[in-house]
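A single protein chain has been omitted from the complex, and every remaining protein chain is retained in its original position.
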Amino acid sequence: MNTTRREFLGRSGCLLVLSASAASAWEAILAGRPEAAESYSTAAHWWGMCIDIGKCIGCGNCVRACKQENDVPLDPTFFRTWVERYHVVPDDLERPLVDSPNGGYDGFPERYQRDDGSKNFFVPKICNHCAASPCVQVCPVGATFDSPDGVVLVDKTYCLGCRYCIQACPYGCRFIDPRSRTVDKCTLCYHRITKGQTTACCEACPTGARRLADFKDPKDPVHAFLRDHPVHVLKPQMATHSKVYYNALDGSVR
Amino acid sequence: MAGLFGLGIAVFFVLRHLLVPEGFGVYGHYRAGALADNMTVPARYAGASACGDCHADVVAAREGGRHARIGCEACHGPLSAHARGSTDAVPRRPNGRELCLSCHLANVARPKAFPQVTIPDHGDAGPCLACHKAHAPAIS
Partner (left out) sequence: MEGLLQGVQGFMYPNEIELQWSLLIVLYRFITGLVAGAFILASLERVFNVQAVKPTYRLALLTALAFLLVAPLPLQLHLGHPGRSFEMYLTPHTASAMAMFGFVYLWYLMAVLVLEIWLDYRRDIVLMWRESRGWRRRIYGALALWSDNISDEALRFDDRLGRLLTIIGIPSAFLLHGYVGFIFGSVKANPWWSTPLMPIVFLFSAIVSGIALVMLVYMAAAWFRDRRIDMACVDTIARYLMYAFIIDFSLEMLDLVHRVYEADESFKTLDFMVRTRLYTSQVLVQIILGTLAPIALLAATQVFKLGAAVRTRLYLVAGVLTLVGIFAMRWNVVIGGQLFSKSFLGYTTYKIGFATREGLLPAIVLMLLPFAILWILVKLLPPWRPDHARPG
């Protein structure tokens, strides 16, 4: 084939320009597509959590670990996760005595008697990462959202701090971080789970009462957990499609 | 008046095009970069598997014991800086009594099957670590 020098220069010039623009376009694409940038694919996961009330000892490790891992404010105290203690007096499920001293951060000083006929247990609470979350629905600008892998996250650069989502959450798991003046909440340690680790609270739990669940993973223990235990979600009547499942959740739990 | 409104609307659309953040709407009604933002938070806990690389002897010592399935950082605190080799982060040996009791002090709300103690009734009320090794707590 007969190529003149002019044609050759023209063609290679075009190729150079095109590959340069393709490269910058590719970079722009990568910037907006995190799963292409790393080896994590959002489509392969659907995150939730399993909590076993029968195993929780109220040590508060999870609360402390979360605060350290995620830099949650210590004063004034807000919580991405906290533990509640229930004291159900005999035969009165509707009026349990509940306390959560500093969210369970310092453990639970004993205040009840043994063998008085009451039922006592701990309930760890966390953002339920609802599949139909009312908090995402009410955000006026799109600063909080459902990730494609089922984690409800907050965009701190975009949040106005209007607090509508805090009002809309039935579980009380959101708060305003006074330092950034934006909303903050449990992110299911997104920065950890997308790298193959587990959440800080599950990491720190000594009894295995909390366990991260990936519903799309056929080998995940969550499937056996859901099949073999009587499981509950909090406030099912709100139809939020919560993805945090509790084993042995008593009827008195709010 | 109509001209003013028309101009206002045109200006609005131009501004909107300029001001909407990059990547908005790619996955849903949010800025796509927010996913990456949430992923790139630095981790403080290294994770249980990270300790075994250097501390295989401890892993072996814990094997088969009641504490075998507890993550190292559950007691020793967040150590990802230490795992990366930073000399600033020095893992501390936790205070025995304080740490042991945070889980094992008798509490009515703890599951009955969980091993719990009330101090006056247990042993001679000395330090826990005098009889129990933290990594393999069973008294042999």
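Think of it as A and B in the order they're written, each chain with its own count starting at 1.
Simple rule for what comes next: a contact is a pair of C-beta atoms (placed from the backbone, for glycine too) under 8 Å apart; a residue touches a chain by one contact, two chains touch by 3 or more.
Given the structure is predicted, the values throughout are model-derived calculations rather than measurements.
**Q** With respect to the chain omitted from the figure, which of A:54, A:148 or A:170 is a touching residue?
**A** The missing chain is touched by A:170.
**Q** Decide which residue listed in A:70, A:182 or A:242 touches the omitted chain of the complex.
**A** Looking across A:70, A:182 or A:242, the contact with the absent chain belongs to A:182.
**Q** Provide the residue numbers of subunit B that touch the chain removed from this figure.
**A** Within subunit B, the residues that touch the unshown chain are 1, 4-5, 12, 16, 19-20, 24-25, 29.
**Q** List every residue of subunit A that touches the chain not included in the displayed model.
**A** 75-79, 82, 84, 95-100, 102-103, 125, 134, 137-143, 158-164, 166-176, 180-182, 238, 254
FYI, only the chains that are shown with their structure count from here on.
**Q** For a test of understanding, state which residues of subunit B touch subunit A in their complex under the given definition.
**A** 21-24, 26-45, 47-48, 67, 69-71, 73-75, 77-78, 102-103, 105-111, 114
**Q** List the residues on subunit A that touch subunit B in their complex, please.
**A** 31-34, 37-38, 40, 42, 54-61, 65, 68-70, 85-87, 107-108, 110, 112-114, 118, 120-122, 142-148, 151, 153-158, 187, 189-192, 194-195, 197-198, 200, 203-208
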